[in-house]
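And now, chain A:
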Amino acid sequence: MERIVFGTLPYDVAHLLGGAVLLLSFTLLSQRRIAATINTYALQAVVIAASSCWQAYVQHAPHLYLTGALALIAKGVVIPLALHRLVRRLRLSHGVETALGIFPTMLLGVGLVTLSIMVVLPTTVQSQALTREDLALALSVVLLGMLMMITRTSALTQVIGFMSLENGLILAAVSVEGMPLVVELSVAVLVLVAFVVFSTFFLRLRAQFDSLDTRHLDRIGSAHR
Partner candidate 1 sequence: MADWFEPASATALAPLLGAVLLALIRSPRLGSLIAIAASGLSLAFAARLPWQSGHGVFILVDPLAAHVAILTAFVGFTSALYSRRYIAVEIAAGRLDGPRARQYHALFMSFLGFMLLALLSNNLGVTWVALEAATISAVLVVGLTRTESAIAASWKFFILCGVGIALALFGTVVLYLAALPALGTGYAAMTWTELARAAPNCRGTLLNLAFVFLLVGYGTKAGLAPLHGWMPDAHAEGPTPVSAVLSGSVLNVALVVILRLRGIMASNAQAIDPGPPIMALGLLSVLFAAFSLWGRRDVKRFFAFSSIEQSGLAAFAIGLGGASATFAALLHMTVHTLAKSAVFQCVGSAAQRRGAQSFQALSGLIASDRALGLTLAAGIVALAGLPPFGLFASEILILSNTMNTHPWLVLPVSIGLLVGGWKLIARLIDLCLGPATETSATSSHAPVMGALSLAPAWVHLALAAVLGVAMPMTFAAWLAAAAAVVP
Partner candidate 2 sequence: MSTLAGISAVAGVLVLLLHVALMLAAAPIVLGLAHRLKARLSGRIGPPITQRLLDLSRLLRKQPVVADGTSWVFRAAPLASLAATLAAASLVPSFALGMATAPFADLLTIAGLLALSRAAMALAAMDTGTAFGGIGASRAMMFSVFAEPAFFMVVFTLALLAGTTNLDTIATLIHSGTFGLRISMALALVATGVVMLVECGRIPVDNPAGHLELAMMHEAMVLEYSGRHLAMIELSGALRLLVWFSLIGVMFAPFGIAPRDADGASLAPWLWAVGMMAWIVKVAAMTLALAVFETTRAKMRVFRVPEMLGMALLLGLLAVIFLFVSQGFA
């Protein structure tokens, strides 16, 4: 296993891919239409898959190819298609309902990235450069995903936020050198994600809710104190 060091090709590519994921996270935050959001997410998943494969290649860890393939198929194709179908079937509004305006959200996102870098960079001075950079990127993606979850009111966008958060996890997992159980973990995470999507479907198909606005669910919850 060769060392991944700053300034070499493996590092640059990994860094590039990680940066792309973060950029796509920001793009996700800035989307105003559901369909575009789903597409952006699919793109992010594809980049994650690519990153995973690249790590498999440079770390000589063939099981990471599996992770990459899973990401590509499930998150890059199946889930986006399902979500599109969901939007069509349920005739959901095409706009993204926000609790906080797009611009303040972006501003907050920038703040979060700064925080991530502040937390990660000084802490890992002796560690390999790749993981340090990637860790900061992954942390930013996780935080941005969570930010998306809390600044969007519709269940669908929240789910996408969650999945983007999860992309950050995979990014972190694959870029750490020699992490065992990555495949198993990514499968488990995928199950979790699939479950979230499924339950979103499930809720709507039960026809008990007029919209996927989660405020309705909250109302039910608080009726039973």
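Behind the choice of candidates: all candidates are chains of the complex that A comes from, given by their letters.
What to note about this one:
Quick note on the criterion: contacts are C-beta pairs under 8 Å (C-beta built on N, C-alpha and C of every residue); 3 or more make two chains touch, one makes a residue touch a chain; residues count from 1.
Please read these numbers as outputs of a predicted model, since none were measured by experiment.
Touch with chain A in this complex holds for only one of 1 or 2, which is 1.
The touching residues of chain A, when paired with candidate 1 in their complex, are 119-120, 122-124, 126-127, 131, 135, 138-139, 142, 146, 149, 158, 162, 165-166, 168-169, 172-173, 176-181, 184-185, 188-189, 191-192, 195-196, 199, 203, 206, 208, 214, 217-218, 220-221, 223-225.
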